[in-house]
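Only one protein chain is missing; all other protein chains are in place.
Let's look at subunit A:
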Amino acid sequence: MKKLTLIVVSMLSAVLVLAACGADAGGSGNAENYPSESITYSIPFDPGGQSDVEARRQQPYLEESLGQDVMIQYKPGGGGSVGWSELIGKDPDGHFISGINIPHIILQPLANDDTGYQTEDIVPAAIFQATPIGIAVSKDSDIESLEALVNKAKESPGSITVAGSGRYSGHHIALLQLQDLAGIDMQYVPFDGAAPSIQAFLGGNAEVIFGNSSDLIKYEDDMNILAIGSEKTFKPLPDVPTFKELGYDMTPGIDRGVAVPPETNQEVIDTLETAFLDILDEEGVEDEMYNEGFEPKRMGHEESLEYIEQKTEEYSRILENVEGD
């Protein structure tokens, strides 16, 4: 029976060796006839999430404009970091692309040094969509405006509880930004994702919630949305003021885009940029996005790079302020 043990062990090692080869194989394509093979579109989250909904919408349009199959792959883990670490190690031939989320790709490397990628490793091809982050209180709350909330927080620092998804996340940074601008201090309670945070909020465990527009719209009847993070009035929520209108210079939100590995050829990036941004011109796409609580965005490669750089500075400053306290 010793022999069998040997067989199993050698099988295990054979599988591992083969697998390792498979991961390294695959040559870099020629930029001129890009795309020359099917494209893997990696989503660093679970299927069925907001990034997935967007990717599924784009898939048929991309297949048509690029003339190749587009396969969606899921690589969840670490709030996206597992997928992005994979992206930066891939061949820079444009046949492996990945959805990206801002602020995730900025905040994760700032928060932990074992994240597996650096923000500047990620080369955006386009940013096409955003979910503005809003702040809300319960329908039954005596707080009726952001001003009232700020005043209450000034009266009793640290006693107002705020639910949000995760630490060093979009919601967390939005809270830090508001605290910074308003000079207040509230108690942030991070939950394990948007759904648990909403559940805790609806159950009355937290007074205030930071949520993505899509979620806030879903529970509009149960909550009073005090402000939203869009630049201008957010179409699906016409009566809700923006933070800017209320005098707080912040536009919290989750921006979604697509990125390629470092050192990808400029022509490949241009092709992808056009392919992704053209989808927004297709009939009905923008309306669908608004209905789902998303905000269409149109940023090409250059603009996205600048945007990420600007946000990186903004967020580093906020986090430094916090750590300096």
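Simple rule for what comes next: contacts are C-beta pairs under 8 Å (C-beta built on N, C-alpha and C of every residue); 3 or more make two chains touch, one makes a residue touch a chain; residues count from 1.
To be clear about the criterion, contacts and distances are computed from a predicted model.
Among the names given as "ATP synthase epsilon chain", "C4-dicarboxylate ABC transporter permease", "XRE family transcriptional regulator" or "Cysteine desulfurase", UniProt records the absent chain under the name "C4-dicarboxylate ABC transporter permease". Screening A:F96, A:F191 or A:Y315 against the full complex identifies A:F191 as the residue touching the chain left out. Interface with the hidden chain, as seen from subunit A, comprises residues 1, 4-5, 7-8, 11-12, 15-16, 19-20, 23, 46-49, 52-53, 56, 72-79, 81-82, 85, 111-112, 114-117, 158-161, 166-168, 172, 187-192, 195-196, 198-200, 202-206, 218-219, 221-222, 288, 291-292.
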